[in-house]
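For this view, one protein chain was removed and the others were kept in their places.
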Amino acid sequence: MSINVLIFGHLADITGKDSLQLRDFHDTDQLIDHLNNLFPSMKKARYACAVDQKIIRTNTQLREDSTVALLPPFSGG
Amino acid sequence: MSINVLIFGHLADITGKDSLQLRDFHDTDQLIDHLNNLFPSMKKARYACAVDQKIIRTNTQLREDSTVALLPPFSGG
Amino acid sequence: MKQKEPKNIFIRNAVSPAFIAESIGKHGEKTGIGAHSIFLGQVRADVIDNKTVTGIEYTAYEDMANQQMFLIREDIFEKYPITCMHVYHSLGRVGTGEICLFVFTSSPHRKPAIDACEETVERIKKELPVWGREIFADESYQWKKDN
Partner (left out) sequence: MKQKEPKNIFIRNAVSPAFIAESIGKHGEKTGIGAHSIFLGQVRADVIDNKTVTGIEYTAYEDMANQQMFLIREDIFEKYPITCMHVYHSLGRVGTGEICLFVFTSSPHRKPAIDACEETVERIKKELPVWGREIFADESYQWKKDN
């Protein structure tokens, strides 16, 4: 199962990437644990998480080709 | 004593003039009585009165060269 | 910026989009500004007793209006931390679809510019001795009432 991860704002500085292709994560908690291990500074970062462009508040199931986006506080305008 | 009268908006239609030069009126009540006699439709008209660009609420003394303006409800913008 | 004395807010006929653009562009050098709020009044083709408005003819007691605008300006600068304010009102004929009022306020952050612009527009409508005459296609007219 392939998952697209999009990384924005200062999180892209932390991870050094603005996207990742990952496999075999079944929910967002799993995915975030994995990212926290890979990039320990992410644990302290404030951000929201969107699955297929909808912001999620709780652990959410992922499907083949789900897009998970990591969204720091917005600062447009 | 010479008084300048400026007439705006629909009052200028009623009087057929946008200004008048009058003599020997000592206060605004006198002046308005005179105008009401000259132009009876003015009695029913809604308007404010300004002396030297200040809107007055009560009878006001006039001086040589005072400017009295008759101001229908504003409709700018 | 504050003014020392009343400025003439009146311009002949419509306010052009190019004039508005020029006014906006001039603020590029004021790099403390973070927000602009603009209000534009546009002449509507209202239908009254089956006759369509083709334009409004504006007249004003110009000296008094400029003096009153100066007082409004002082009040607004006192009340809100704005960087600048510009106001232009048409005199003479303005056709339907054309712009007759341009109010432009700027501030470092958005709230003061927005609030100052709205309050200035309300005060202009209530306090400036300006009159609009709605002109119909047959050149008959009626004095504008709603405000």
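Just a few scattered comments:
Letters A, B and C mark the chains as written, and numbering starts fresh at 1 in each.
Note that in this section a residue touches a chain if its C-beta (ideal position, glycine included) is under 8 Å from a C-beta of that chain, and two chains touch if they have at least 3 such contacts.
Computed from a predicted model, the values in this text were never measured in an experiment.
Just so you know, the chain we are not showing touches A, C across the whole complex. Of the options C:R44, C:K126 or C:K145, the residue whose C-beta touches the omitted chain is C:R44. Among C:I11, C:I33 or C:C84, only C:I33 touches the chain that is left out of the view.
In the complete complex, the hidden chain is touched by one of C:I9, C:A60, C:V121 or C:I135, namely C:V121. Residues touching the missing chain, restricted to subunit A, are 6, 8-10, 13, 50, 53, 69, 71-77 (touch as defined at the top). By the touch definition given at the top, subunit C reaches the unshown chain through residues 17-18, 20-22, 24-25, 27-45, 96-99, 106, 108, 110, 114, 118, 121.
Going forward, only the chains that are shown with their structure count from here on.
Between the CA-based centres of subunit A and subunit C the separation comes to 49 Å, rounded to the whole angstrom. Distance from the subunit B centre to the subunit C centre is 27 Å, each centre being the mean of its Cα atoms. Residues of subunit A in contact with at least two other chains: none.
Residues of subunit C in contact with two or more other chains: none.
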